[in-house]
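Missing here is one protein chain; the remaining ones are kept as they sit in the complex.
Naming follows writing order (A and B), and every chain is counted from residue 1.
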Amino acid sequence: MIKSLEKASDFLFRNATYVIFACVLLYYGLQAPSFLSVESLSNIVKQASFIGIAAIGMTFVLLTAGIDLSVGAVMFLAPLIAGYAMRDLGVPVPVGLLVAVLTGVLLGAINAILIVRLKVVPFITTLATLFLFRGFGTWLTSSQQFDFPEEIRRFGLSTVLGVPTPLIVFAIVALAAHVVLAHTAFGRQVYAFGNSPEGARKAGLSAEWIQARVFIICSACAALSGFMLIAQIGRLDVAFGEGSEFDVIAAAVLGGASLFGGIGSAFGAVVGATLIQTVKLGLVFTGVNLYLQPIMLGLIIFVAVLVDGVREKRLLALLKRTIRPV
Amino acid sequence: MSDLLTFEGLSKAWFGVPAVSDLDYALRENSLLGVIGQNGAGKSTLMNMIGGIVQPSGGRMLWRGAPYAPQSAADASKVGIAFIHQELNLFTNLSVAENLYVDGFPRKFGIIDWAAINERTRSILQRLSLDDVEPSVKVGQLSPGERQLVEIARALHNEAQLIIFDEPTTSLTHRETERLFETIATLREEGRTIVYISHILGDVQSISDGIAVLRDGRLVDHGAAADFPVSRMIKSMIGRDLGGLFPPRSNQPDSDLILSARSIGQPGVLEKASIDVRKGEVLGLFGLMGAGRSELARVLFGLDPHATGDILLNGQPLTGGPRNRIAAGMAFVTENRREEGLMLDASIADNLALVSIDRFGRKPFALVDMEALSTRTEAMKAELSIKAGNIARQAAKTLSGGNQQKVVIGKWQMQSPKLFILDEPTRGVDVGAKYEIYTLVDRIAADGGGVLMISSELDELLGMADRIVVMNRGEVIGSVDRADFDREKLLAMAFREVTA
């Protein structure tokens, strides 16, 4: 009896996000059945793709028990550089996208150098670069709105075989991240490092190189995410991406990534981002006061973090040394 | 058969104190050497030198006749040496196969070749008769025994020639232990060389072909296992003159109990452990590493939970955490001075003041009476003769080990507790400071307090304790009065070869 209860609670802890997700869908479905229609659901996923792409990148960083607060600023600065390339140099949209991602790589490399070489903790490093990147971007635009060439919206609003382009990009990033995390040596070493940095060092893995790469990947994903979102609206406000870092972290954590490292997956981030978007759109759908929505969202994130904390405590209890067989 | 690993005059000293001295030995290929010795005999230092964790301060090692001087753990693994520690070094969030291949995955088009690593892992697992474990299962889901075998699989995967086991059976069930020994036999058949370190002497005797005994960093005895009964092992491990190392005990214990713990049990840790401490008594608690001494101490002090049993202090049942225990008059000097006993960056005075600080808070705002506090801490510094300059400014981390320990004892002494639990109070402490700590222990008891003194050094307990309780694997094996102190008997109890 107690054993089976334990098993049930274990199951709930391991799949907390899915359980919450199911409850949310059920609740909205009962409130407004049309919420569960195909258009409505595909709209949710499309809206989730922007935060989702960045959350996938964030998952890499969280897996190493790090944090990246600069993603919102990268979402702002990287597409802006691409915008200049497109407007002033006339490069086509795909090259613009490449420029944005490369800028993201560069910005991630700055974070990586500060963290790995100068040994400044990720929290402070990325807090500082959040200011620096955003400040640099607004200096470029002189605090004005930046208008992108019209082609970018054509790209952003296009569809491939009826599927919106952002969704396809989202799927590609998710799949690529999944392959990297689950099926490459680097990916598995990220998990190993997150599980035990000391053990990873003992096993001869290069801790610095692993850490540097996750921050670069995170920034590149943020850059791509910013670019895709701007491709929807065609312009960049000064406040674009401000505070997005919190949404991104929340999505990754909701998707099961642990702040203590070693746990999380690319698909988890997809689910987390989608869950956040579902809650948001569902609240709109059911006519909940617009101002109350962030409160509901906050409560759901709170539950996810609580579950993460309890899960970590259990893991620690399991690792406790026993001196006689149980 | 040729020699695999040879020691020539191998020595290591820590700050001038020898841990291993002048060791000569040749380990023959495909042999199984059992290594035994009391705690602190130099086994860990020797293993750390072989593993490249520490470098020798004298002498040298040869690997297959060629000089061998590892600078890191990686160097040791490169020549083919693997360690199986009691605390395993596995990634619990990765699969069995991944743990084997984490530092070099075979790839196909950049993607891990799962078929290949699962296949190869399965064949290694089969060699270890671990057929029931899938290569793709996460290590976190395995039992301690299975994890140990995975660690061995990792050693096999790395083509280790010499596999060193350090207390591998502590957390294994009887069945798992049997399985481990079968595996070790298989490894021998494959031509590998094994070093097996354990406190379970019977096991060592039955599986080894040769046995080596370390004492005080020296190789004091070695020979074929067949000529090495347990009695000879114990005799070889002990033997040292104690004259003048300890102050005489100045009082006789009362008959009144201070502490009484009845049938303390906690799954995986303690089993029906009962212990009594009388007024004015120094009770020694002896046992080998992992016997459950510190675990019992933590339970007594309310740091860890216990499922069954009661703890009484002066007849009053104790509940709650350390705060309640301290209020009731308990003090606890833990075995991890730096991690649990001190604020290293804070001043000596702040460290001394911590436990008793609320006594110096003046109403209504609990403003600290700095003058009274400083008088008291200065007095404590003098009482314990802590060798420091300005205790209000000097950071605790600048002190020597012995003086740091005095600060830890001092912060409790500020409260004048009724019962002191001292866990390894002289670990990492030089000889002079040891004597001072022993004197202090005697004084606490003479003043009517009780002392529960935990130590891995049997000599220390023989010198100081009025009575010694022996533990093994979380159980209390028995209690011996001072009049009946006998090294061989106590050690045999600790090894569970006899019960009192």
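What we mean here is this: a residue touches a chain if its C-beta (ideal position, glycine included) is under 8 Å from a C-beta of that chain, and two chains touch if they have at least 3 such contacts.
To be clear about the criterion, contacts and distances are computed from a predicted model.
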UniProt name of the unshown chain, from "Ribose transport system permease protein", "Pyruvate dehydrogenase subunit beta", "LysR family transcriptional regulator" or "Diguanylate cyclase"?
"Ribose transport system permease protein"
Visible partners of the omitted chain are A, B
Among A:29, A:92 or A:294, which one is in touch with the chain left out?
A:294
Touching the absent chain when the full complex is considered, from A:17, A:129, A:195 or A:244
A:129
Chain not shown: contacting residue from B:355, B:422 or B:465:
B:355
Contact residues on subunit A toward the hidden chain run 67, 114, 118-121, 123-125, 127-132, 134-139, 142-143, 238, 242-243, 246, 249-250, 253, 259, 289, 291-295, 297-299, 301-302, 305-306, 308-310, 312-313
Residue-wise, where is subunit B in contact with the chain that is not depicted?
301, 303, 321-323, 325-327, 332, 334, 339-346, 350, 353-355, 357-358, 360-361, 365-368, 370, 389, 394-395, 397-398, 411
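Simple rule for what comes next: only the chains that are shown with their structure count from here on.
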Where the centres are mean C-alpha positions, what is the separation of subunit A from subunit B, in Å?
44
Okay, in this complex, where on subunit A does subunit B touch?
179, 183-185, 188-189, 191-192, 194-196, 199-200, 202-205, 262-263, 315, 318-319, 321-326
For subunit B, which residues count as touching subunit A in their complex?
73-74, 77, 87, 89-94, 98, 102-105, 107, 110-112, 114, 140, 144, 170-174, 176, 267-269, 271, 290-292, 295, 473-474
